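Please see the structure below; I have some questions.
A single protein chain has been omitted; all remaining protein chains appear in their positions.
Showing subunit A:
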Amino acid sequence: MISVHGLTKVFPGGVRALDSLDLEIGEGEFFALLGPSGCGKTTLLRTIAGLETPTSGSVVIGGTDVTALPPGRRDVAMVFQDYALFPHMDVTDNIAYPLRIRKVPRARRRARAAEVADRLSLTELLGRRPGQLSGGQQQRVALARAIACHPRAFLFDEPLSNLDARLRLEARTFLKRLQDELGVTTVFVTHDQGEALALAHRIAVMDAGRVAQVGTPAEVFHRPATTFVASFIGSTPMNLLPGRMGDGALHVAGAVLPVPGDPPGGEAGRGAGDGGDGGEIVYGVRPEYTDLSTTRRDDGFAGEVAVLENLGTATLVTLEGPGHLVQAVVPEGREPALGTTAWAVPRPGRALLYRDDVLVGRA
């Protein structure tokens, strides 16, 4: 549906925001562009919208090469981070404006605006100006403006980031349901990994103008392809500990862990299966997949309980060991006492092995 090929964008001044990027987004897909600030995700979205001209490469929407077309001729609708509603027009005019540009007769414009407004519960607000609306209402008007002109694709630039935390969760559910009902291909940009996991069918994690990994939320969460993705995805940062292979075992931060029995896939064999070569690896395990033991365990990372952070139904425990910090999530009521020694034990099958920052296996 939307595909970009070898897309490169170098801004005047030499900043390379996109670096020969390739991406395929399927029909009807809810697709997230996720990454830290400056990774190029917004530039990519703006280039798809036509607001930026790529230095090289092409953008294809619905089989048509639109690289040279102006934004208005690409049949996509963009929702901006600050909504960019027109303050000098009322809600009806704001929603109907794209149709006016397409020379739709006035009566049909108003009917269509009313219909979309009804769907987004905006009927009461049709006569108001954007300045008289709350943030959540403005966001829905911005969505209505995008929906009203029946585009082939929606492009959302951080659609939820201007809402307060409570409203954001409601808007997230609303947005997911809306996209599901409309079935229109939607690309959205976010720096919030939770938002991307919750909303998207597939996620492209971006880093320095390139795609680090594309996959479903489950794939990206459970099998991050690089240590960058691993540290970026997850509400608590993944434990990434340097380690070494040797003597048929993994030696990580004082713990001795079994080398994975069945390396998943060929690439894993290179890293894990041929143990005993003294290879340097990075051992990654999420705090959620790490159990805490108050008795000594050889397969656990020892440390002194340094910080306890209440997460509501659970507690994030930070253990300080010699030269490393390890975090584990324990259920409520099972917190160890501060200052005591505990062992963080990775659950079997949940750890990831990285060599040269690339995923090589699972332990």
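The working rule: a residue touches a chain if its C-beta (ideal position, glycine included) is under 8 Å from a C-beta of that chain, and two chains touch if they have at least 3 such contacts; residues count from 1.
Here is the rule we use: contacts and distances are computed from a predicted model.
Colleague: Absent chain per UniProt: "NADH-quinone oxidoreductase subunit J", "Glutamate ABC transporter permease", "Peptidoglycan glycosyltransferase" or "ECF RNA polymerase sigma factor SigK"?
Modeller: "Glutamate ABC transporter permease"
Colleague: Tell me which residue among A:Met1, A:Ala77, A:Ala144 or A:Val329 touches the hidden chain in the full complex.
Modeller: Considering the complete complex, A:Ala77 is the one touching the chain left out.
Colleague: Specify the residue from the set A:Gly13, A:Gly63 or A:Gly131 that touches the hidden chain.
Modeller: For the chain that is not drawn, the touching residue is A:Gly131.
Colleague: Have a look at A:Arg102, A:Arg334 or A:Arg347 and name the one touching the chain we're not showing.
Modeller: Per the contact definition at the top, the residue touching the missing chain is A:Arg102.
Colleague: Go through subunit A and note every residue touching the omitted chain.
Modeller: 49-51, 70-73, 77-78, 80-82, 84-88, 97-98, 101-102, 129-132, 149
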